[in-house]
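Right, one structure below, let's go through it.
Every protein chain of the complex appears in place save one, which is left out.
Order of writing sets the chain letters: A, B and C. Residues in each chain are counted from 1.
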Amino acid sequence: MVEAIREALHQEMERDDRVVVYGEDVAVNGGVFRATDGLLERFGPRRVVDMPISEAAIVGTTVGLAATGMAPVCEIQFLGFAHQAMHQLAGQVARLRYRSWGRFDAPITIRAPFGGGVRTPELHSDEIVGHFAAIPGLKVAVPATAADAKGLLTAAIRSPDPVLVCEPLRGYRLVRDDVPDGEHVVPLGQARRAREGDDVLIVAWSFMVELACRAADELAAEGIRASVLDLRTLVPLDVEAIVAGVERCGRVVVVQEAAETMGFASEVIATINDECLWSLEAPVVRVSGYDVPYPVGMLEDLYVPDVARIVAAVRRALEA
Amino acid sequence: MVEAIREALHQEMERDDRVVVYGEDVAVNGGVFRATDGLLERFGPRRVVDMPISEAAIVGTTVGLAATGMAPVCEIQFLGFAHQAMHQLAGQVARLRYRSWGRFDAPITIRAPFGGGVRTPELHSDEIVGHFAAIPGLKVAVPATAADAKGLLTAAIRSPDPVLVCEPLRGYRLVRDDVPDGEHVVPLGQARRAREGDDVLIVAWSFMVELACRAADELAAEGIRASVLDLRTLVPLDVEAIVAGVERCGRVVVVQEAAETMGFASEVIATINDECLWSLEAPVVRVSGYDVPYPVGMLEDLYVPDVARIVAAVRRALEA
Amino acid sequence: MTREAPDPRDPAAASVRPVTTGPADDRSPALLGTALLERMLEEMIAARVASRRLWNLQRQGRIPLAVPIDGQEAVTVGAVHALDPSVDWVLPQYREPIALRPYGEDTLERAILYLLGHPEGGHHPAPTRVFPHQISLATQIVHAVGVAWGLQLRGEPGVALVFFGDGSTSEGDFAEAANLAGVLRAPVIFVCPNNQWAISTPLRSQTAAASIADKAVAFGFPGVVVDGMDAAAVHEAVAAARARAVAGDGPTLIEAACYRFGAHTSSDDPTRYVPPEELAAARERDPLLVLRHRLEALGRWDDARPQAAEDDALVRFDAAYERAVARPTDPLAMFDHVFAEPTPRQRRQRAELAARLRTETP
Partner (left out) sequence: MTREAPDPRDPAAASVRPVTTGPADDRSPALLGTALLERMLEEMIAARVASRRLWNLQRQGRIPLAVPIDGQEAVTVGAVHALDPSVDWVLPQYREPIALRPYGEDTLERAILYLLGHPEGGHHPAPTRVFPHQISLATQIVHAVGVAWGLQLRGEPGVALVFFGDGSTSEGDFAEAANLAGVLRAPVIFVCPNNQWAISTPLRSQTAAASIADKAVAFGFPGVVVDGMDAAAVHEAVAAARARAVAGDGPTLIEAACYRFGAHTSSDDPTRYVPPEELAAARERDPLLVLRHRLEALGRWDDARPQAAEDDALVRFDAAYERAVARPTDPLAMFDHVFAEPTPRQRRQRAELAARLRTETP
């Protein structure tokens, strides 16, 4: 997946000289996960810049760059540290167009990896994508596949709106699907049907899609046909795809790495309530982390949803 | 209401000399809303301190103060500016006990006003309480009445856990109910039944409780008996009270000043889904702000829920 | 528009050590040209007039909030006159927007719209290089570095000038922005109208630094203190900083020492905390008087001038105010300026609001 991200960055920098890439360790080092490797050599130190360790400045400068006609693409080394820039993100970046009542476009992209199960230190793993989906004016992409990592990032860079692209760090090396060569744009706001089936709908995003698919495969062996819906973006939310899935299956599981309370699964459930409650044949089952801070390495596998928990949740949904 | 807050602060400073009060303009000026008026005169400049304008430092120092055995009570002048301290709040304050695996208690209180409809400038009004309810390790109180403003604040100060007390600035002068003299503690985690009725349950918090009650009164005139459940705290959430109300009424409206997407109403709906979905006789109706940044003064009354919108939502819930 | 003061005491020469320029000496301002001094005085008078009008309108309940500029007119006007509006950007905090006439007469109407709570208050139509008011303290300093960096990347000639209060220098954003600007050698001018107060908090409770200008040492570029009551001194310092920036020598921090003559805003009661003697002393150096004395010394003072300027200012203000209150608002546009295209959910909400507006206003 990380190659797909690199490819998108290369292509977009090639295509549009308004694009600049910056963040902590993105230039000389090519990013701590090598997502920006080779950009410095190709595009030079003006367009690929190592920044001082100051997330608020990294995020907040996008406002000024956008106002002068640039298309900044910055990286927050780990999504947990986007909280350092929360005021710039929620109060400024997401409101640039709004505060100026349409004067300024905001072709701003912020990339940040997150996700558990790989024994990173504190705040590197936390799934807090819901915190950002709560910000009006910010789009939030959560790719699950390498192809989407490329296609959604490309769409984000080309979008005149600020987009936070949350990349699954567990997937950087592990997820290896076919990635279209050349230009590849996945529109923001269209969910993907990762598995087809009529018995139960599993809604997921980011690395949880991979686990949901494995669970679906396991269930298929028992004759249970599960759909997996990969949301791809939380904002805009593909409400139609959710409704279609609920109507088709009647039973729903939502999987998230986030803590239960106020994870994005709550919004999915609230959306189902609004749109198609009576299509439910059972309460939606949430599979989540717990309402505790993301735990240390020795405990994290008990916290992050795994295939067994997803399978168990499907059974609960089917039995209810 | 603001007098009730002042009273709680006076009483707790009197009772416990570990309590220190600090923030921007809280000492000499007595707070921009006079919530801390008189404290400096009574308790002196060591215990009541005007801080430099640095929200991360205001929030983050509570960690060190707590570790040395103090019980800090700090103020963020407007809740919108708590985003400046999001990293200290979510990553540090809320995890002090957890990161030290029980070594440190965290008797930390953070007060902040918010709420719309009073023509304040940007970021003063925004209902973003859900952003904080999403933080594991943080309790979130949202008093609606003067008595609760006193009782919940007292409980927060005495609690060994970090509590964010979000006060309705629209209610500071407008809300005037009877406040018990002397010691008054309202336990965190117990909702309040503000109106009794069996036809529909209106769930609300903070100033929206006041509007929900007015709507209930209006509906009563037509013979519609609405319950109003004031959540009082979002974390801990009084799930039992919600379930009891849903079971009693079958029809539910949730009112929030927040934007619709990822406002706390979503968590209320997800909780109903988990606990008592089949008690619903109609989908839950959300009354929310819109998915736009909180608008400027001339437009805000169209954004913030009002009595008419709540009444209309109740009708929708009853007709569905 | 831009006139560089000849022979400025080049802050660059001082490397990273702060340079203190006291009240500007009597030589250099003369070199600025009396026409410029006269124009600056007119605009300062106009700013004072607008500030007082807005205060009264607030007291009459016609606008929700007033944010007086009184005491800091020389900082805004002096600084802005050292810029070239065709290439330089201005990022105000919240007091400056009524005093940006070199950026177009329209800026005053926008400032009034903002205070009225009109959604177009933050919209300065292109090509006006002015950012919206900023309420979230110090965040605009970061934006200014982004603007300056953008100009640098595009090879454009301008600079970014950002205003922020003394209190705002305690925010992390100030430090992050200034530090980054130092590393990038970005063409940005940091102007701090040090009015000695942040609401009720005096500077000594804000920082133990010897001066605000001193803080530049932490970021590796020059910091200077100028007399913020003297528009000529401010102009000179900003012109020098601009020359540095344009030459590729990077940022400058300018502390313009002044005093807040009035309340923080119309919601504030400064009698609770401002020592009256201190205020009285500061008022003796009222920036309007300081500039008047300069013109007198140059033999260019005309007793009729202030009255004429005030009359003119009132006419302009009232015209701008009338235009502002007459400007329509379209509430549904709330959904049009969040994203380039509304999301499906926003379209649903827009339709709901449209329906409400139809039933509520028949």
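The rule is short, and it goes like this: contacts are C-beta pairs under 8 Å (C-beta built on N, C-alpha and C of every residue); 3 or more make two chains touch, one makes a residue touch a chain.
It should be emphasised that the depicted structure is a prediction, and the values quoted were computed from it without experimental measurement.
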Of B:H10, B:R99 or B:R193, the one touching the omitted chain in the full complex: B:R99
Options C:W89, C:F131 or C:F221, residue touching the unrepresented chain: C:F221
Among B:I5, B:V63 or B:V186, residue touching the chain not depicted: B:V63
For chain A, residues in touch with the removed chain: 24-25, 28-30, 32, 50-57, 80-81, 84, 119-124, 260-261, 290-293, 295-300, 302-303, 308-309
Interface with the unshown chain - residue positions in chain B: 20, 46-47, 51-52, 54, 56-57, 60-70, 72, 87-88, 91-92, 97-103, 105, 136-137, 139, 159-161, 189, 235-237, 239-240
Touch residues of chain C, complete complex, unshown partner: 16, 170-176, 179-180, 182-183, 185, 205-210, 214-215, 217-221, 250
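We adopt the following convention: only the chains that are shown with their structure count from here on.
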Those chains which touch chain C and also touch chain B: A
Greatest separation from chain A - chain, by CA centre: C
Chain centre separation in whole Å, for chain C relative to chain B (CA means): 36
Chain centre separation (chain A, chain B; CA means) in Å: 30
Sites on chain C at which at least two other chains make contact: 119, 136, 172-173, 338, 343, 345
Junction residues of chain B, two or more chains touched: 80-81, 84, 122-123, 261, 290-293
